[in-house]
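Here the complex is missing a single protein chain, while all its other protein chains stay put.
After this line comes chain A, so read on.
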């Protein structure tokens, strides 16, 4: 079984450095992180690999060369190969253009049985890219999955939770599923895989490697939407209240409650 997971390298909100004059975000390697929802998707892929022997996991990222350092972390948890689509002509691509470029790269990379994406990226939050890729590839798509179960090598069961309802879908492969964030926490790396990652370089694709590529569909020019302005949001100062005399277990309960509303 061949699984592809799309993983974006986004700017870590805790380390973000914003230049108010040029209205740009610094995007150097130290500020990048793998998009959390995509890592949830990756964890689902790894769980399938835990159960089924012949599973090969490829990851696909699109971004500048700086992303390489973060892509190595995907090898550390058990991905078999990683691909980075990197090309200056992609700069400024919106969700529509990104989906087109990713779909073209997926076509180039071969026949995948299952394609997994995170529900959205921390920095874009459109949730458009996964369904759009599926449209380009002409395969079924289910969004916001909360669980994935492989029934056999041709079919999967996908669960989606929405408030008080649980949807269960049975989908024939190949299919594309976008996964809700925080549904699965990515596992720890293994020492031997971390050593493997030391010397691993992802396969780099440029647009020239893709077949029948329509260059008019990507970049700022090819995008259907345009970012007009970045405005820095000043967070309201959080008021802290102190409760005394709580037991550790009660604190854990409160922490759980708070997490549910985040």
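Throughout what follows, a residue touches a chain if its C-beta (ideal position, glycine included) is under 8 Å from a C-beta of that chain, and two chains touch if they have at least 3 such contacts; residues count from 1.
Following the convention adopted for this analysis, contacts and distances are computed from a predicted model.
Candidate names were "Cytochrome b561 bacterial/Ni-hydrogenase domain-containing protein", "Acyl-CoA dehydrogenase family protein", "Galactofuranose ABC transporter, permease protein YjfF" or "Indolepyruvate:ferredoxin oxidoreductase, beta subunit", and the UniProt protein name of the unshown chain is "Acyl-CoA dehydrogenase family protein". For the options A:166, A:198 or A:227, the residue in contact with the chain missing from this view is A:198. Remark: the omitted chain is touched by one listed residue; of A:20, A:165 or A:188 this is A:188. If you put the missing chain back, the residues of chain A touching it would be 187-192, 194-195, 198, 248.
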